[in-house]
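Presenting chain A:
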Amino acid sequence: MENVNSYLIVSAILFSIGTIGVLTRKNAIVIFMCVELMLNAVNLTFVALSRHLGNLDGQIFVFFVMTVAAAEAAVGLALMIAFYNNKESIDVEDVNIMKW
Partner candidate 1 sequence: MSNHLLSLTTFLPILGVLLLLFIPKDSKGVLRGVALTVTVVTFLVSLPILTGFQTNADFQFTENVPWIAAGPFAMRYNVGIDGISLWLVILTTFIMPLAVLSTWTAVEEKVKEYMICLLLLETGMLGAFISLDLFLFYIFWEVMLIPMYFIIGIWGGKNKIYAAVKFFIYTMVGSLLMLVALIFLYFKGLEAGFTNFGLVQFFDLRLDPATQTWLFLAFALAFAIKVPMFPLHTWLPDAHTEAPTAGSVILAAIMLKMGTYGYVRFALPLFPDAAHRFTPLIATLAVIGIIYAALVAMVQEDVKKLVAYSSVAHLGFVMLGIFAFNTQGITGGMLQMLNHGVSTGALFLIVGFIYERRHTRLITDFGGLSKQMPIFATVFMIVTLSSIGLPGTNGFVGEFLVLVGSFESELRWWTVIASSGVILSAVYMLWMFQRVMFGELDNPKNQKLADLNAREIAIMVPLIALIFIMGVYPNPFIEKMDPAIQKLIARTKPVGQTAQQMPAMQGLPAGHPAMSGSAATSVEQAVPAVANPNEVK
Partner candidate 2 sequence: METLFFLIITLVAIVSAILVTTCKNPINSALALVMTFFCLATYYVMLDAPFMAAVQVMVYAGAIMVLIVFTIMLLNIRVDASKKHSHKVVLGSIIGFFTLVNTAFIVIKGHVASPNGPLTGEMIRQQGHTELIGREMFTNFLLPFEITSILLLVAIVGAVILAKKKI
């Protein structure tokens, strides 16, 4: 088994890549996928630390994260469809109504 630090580093790298994706992409679905990537990076941290500390709580947490991710996927994609129905686009640059 590898040192826990290796996992954490991998997780950090994945997280950063996900961040870059979220910040630079315009396609909402891709952004959404990048968010999933970030979530997964965090999950990896949880599992690695859980294993390292010998405590199952982290993995339970990962389970909940997955649940939330599933819910998020359902609602988020529904939102995108709704938005697409309105604007014929899922480009985030077309979403600018979140202001007063």
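With respect to how the candidates were assembled, all candidates are chains of the complex that A comes from, given by their letters.
The rule we apply is simple: contacts are C-beta pairs under 8 Å (C-beta built on N, C-alpha and C of every residue); 3 or more make two chains touch, one makes a residue touch a chain; residues count from 1.
Because the structure is predicted, anything quoted here is derived from the model rather than measured.
For chain A, the touching candidate in this complex is 2, chosen from 1 or 2. Listed in rising order, the residues of chain A touching candidate 2 in the complex are 1-2, 4-21, 23-27, 29-30, 32-34, 36-37, 40, 43-44, 47-57, 59-60, 62-64, 66-75, 77-82, 84-85, 90-91, 93.
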